[in-house]
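Excluded from the complex is one protein chain; the other protein chains are retained at their positions.
Right after this comes chain A.
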Amino acid sequence: AMRSRAEVDATLQTAKLNPAELLPVVHCLSFGTQAGTGDCCLLQLEPGLCAELEAGRSLVIRGEKDEQAVLCSKDKTYDMKIADTSNMLLFIPGCKTPEELNADQASCDIIHSQIAGFSNNYWELRRCRPKLKKLRRLLMEDPYEGPDSRQDQTSTFSKYTTEDLLSLIQASEEEILHQLQVIDACKIEGYWRILEFDYEMKLLNHVTQLIDSESWSLNKVPLRTCLEELGSLEPREMIEHILLSYGRKYIDDGEVYFEMHEDKICRAIAQMLLQNAVKFNLSEFQEVWQQSVPEGMTARLDQLKGLALVDKTSRPETIFLLKVEDLPEDNQERFNSLFSIREKWTEVDITPYIQDLCAEKQTVGALLTKYARSSTQNGVKVYNSRRPIS
């Protein structure tokens, strides 16, 4: 039986509390039938998430069995952690605050509130970098080698739609879609694909040769003519895709043109050259590289940040391929990996290989302070590992 107002008043009298000092409404709290089942839990919301929920948007928890769960809003990713409290937290629907009671002119003097659940812990959120390395790994399982490749027809590898990626990648939808653009993925027959590098270079080569033979300006490459001239060699979607990947699309006088990215093209050609050997004589490489890039483009070493590393200590100086996307995603593992490749790094050399580790407001300097030890060598500040690397 539910408590009556009379019983409440009796308790007040026993407690020697003066009803005149209290608001007239009492909440009689009892435990609801589902209270002990543990199906209810608390999630502490970071700024912005509360507003998102009130606006009707969803939040998603993502993570497979071997992964630490993350929470994703439409455009952000958060690590989830359980926080314990020494206190007991009871969550109560329909319980009013003093302000609400004073504002409410209702005449009731008793409210029976059922406690929906209780807990001594809650989920805490911390904004984190989206875990996107897996995205590239999944798409590299079956790179697209072109329409002539027989592999596509007989392939039994998984191909991934947008929905597949959303359920497998620990990142928000916007972060995933943005990353697909960054890695120049394209949709072929509904599946997201990455181009196999040799095929990508083949496509790029068609375009650069055409630009050369037509004597077009690198800033004004017409889409229509490219499709006409190259359409017999490659699928039109692939021609357009390579132009989008290596150029900036714009419209002039109703026609679509591309302003080609000199840096990106030179960089791709460097990769093509460097992947054929462990390392190269630096000056020989620079000579071959400059000869290989399209007419009118200048090959510069600063185009190779995060792709290749120059060894200035060897005689002669050498250069070798080192792609940041091949390195571990975890901060400590990344630094371990870098220090096992080279014992001491200057800030200029290491920055392209740790830039992507920076959290929202974190700087490269902060990362270096945390994960490396600095010293001075020949008047230059260098960084090495904090711990011995085996």
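As a convention for this text, a contact is a pair of C-beta atoms (placed from the backbone, for glycine too) under 8 Å apart; a residue touches a chain by one contact, two chains touch by 3 or more; residues count from 1.
As a convention for this text, contacts and distances are computed from a predicted model.
Hidden from the displayed complex is a chain whose UniProt protein name, among "Pyrroline-5-carboxylate reductase", "Armadillo like helical domain containing 3", "Response regulatory domain-containing protein" or "CTF8 protein", is "CTF8 protein". Between the chain not shown and the residues A:61, A:140 or A:277, the one that touches is A:61. Touch with the chain that is not drawn comes from one residue among A:87, A:276 or A:291, which is A:87. Residue-level contact of chain A with the missing chain is found at 3, 6-17, 21-23, 25-36, 39-47, 49-50, 53-54, 56-65, 69, 85-99, 101, 113, 115-118, 120, 122, 164, 167-168.
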